[in-house]
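Removed from the display is one protein chain of the complex; every other protein chain stays in position.
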């Protein structure tokens, strides 16, 4: 399964439309190219429908949202839904302001998302419809641990049932839930939180895997998350070896995505599958 | 000739005004600094005329265009024309949406461009006034080969005659056409297409060379394209040596631009000049 999902990116070279923030957009484009996909960024109302029509997946990321781009997100999202393209929501910083919370809720009302990926505080805000996220990082009190994991999975399952979306919470432990299925992934490295955009890059990467595997969305999301986590582990080893810091780390992370292959992902993936209920 | 054109950048340190997209803008600024020029990015209607007036060249790149910036592009372009500053058009993704195609046509009507640089699908869209570019990369069916090169040159010559612009198509083989002259350049490396922004960076680099050599636009464009291609080759060798990936590659590419000199460009340039008709 991993091999099939992984290799389909190389075979199909999906084109991924990103309506995203101006902070991490370059890294998102580069990670898409690194994994074998192609990026296109376009956010003007007048072109988003056409652009998303020639693509295989759409990423909507609210990192530096403004009124102009929110309208474009809805328009592109509806078009992608109509064409049955996978659509990924990255609700960056939801809970940190009313605008972000209301925008996320509006987007979820207007657009069906195949995958919603965020940190635990963002996903909790979406679950409760309100929250008080401290910036763009997860609150420490929200952290997923072995002790609260069962409760977290319950919450994600409810959200998944309500939205018919794959819900992916990423952090020290990553959890993916869709209907009766859950994946627990234990790849990755704490260093990933010391670089801006690892979450945004991951959402784009998930979009690429889903774009190449539209019939296997939860599994494609899982393979995307494993791939990113494994590259995060390898990048840390390389950074240590080269006596580098956070900026080297980001470079090695993208480097490893460009050097990754299905066999290496299979060998290093730490995925556990659960059946719920 | 190469030496004179190359060294004039160091002597004049041209200031280059970029109205560009938010995906690759940082790389464009850094490649301009790397080659010995200085970048300035400004896109507000209220300042673009003043900003372009203190500059030596203007780059107009439609990568993430929106209504606000299109008006600024026209205003800045007209001012640069009035002051006889070289103006470069990078029609990113033209053909992928009506907005992009119409904007490129509008820009070409309102502004005289010294150089129009794009991939072959973008340039064909401009030639025919319509197209269906698949994203921001060239269609494989459009690819320039030894077999179709004569036809491509004919098309570029027509477009050059019609627009009085230097037309530069870049890809595996680069072709520059202006009036009776054509340059075929065979530098570069396929890895350049695995990093976002190599085309945008090249357009900015061409702007720097043209800004420092306003009387030698076709030759300056050719030297800019050779320089980028040579750095792309050297970066590949370094990436292999260091066991890196696409992100390292981008870094080495800009590194080599900052370490390049006229002698090295002369030694490695693979340029062929043709006289047309």
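Residue numbering begins at 1 within each chain, and the chains themselves are lettered A and B in the order written.
Just so we're on the same page, contacts are C-beta pairs under 8 Å (C-beta built on N, C-alpha and C of every residue); 3 or more make two chains touch, one makes a residue touch a chain.
Predicted model, so just to flag it, every value in this text is computed and none were measured.
Novice: Can you say which of A:24, A:38 or A:170 touches the chain missing from this structure?
Specialist: Per the contact definition at the top, the residue touching the missing chain is A:24.
Novice: If the hidden chain were put back, which of B:84, B:98 or B:259 would touch it?
Specialist: If we include the chain that is not displayed, B:259 is the one touching it.
Novice: Taking the entire complex into account, which one of B:8, B:30, B:97 or B:196 touches the absent chain?
Specialist: B:30
Novice: Please identify, in ascending order, the residues of chain A that touch the omitted chain?
Specialist: Against the missing chain, chain A presents residues 21-24, 26-27, 63-67, 93, 96-100, 134-137, 194-197, 244-248, 250-251.
Novice: Hey, which chain B residues sit against the chain that's not shown?
Specialist: 15, 22, 25-26, 29-30, 33-34, 38-44, 46-47, 50-51, 54-55, 68, 250-259
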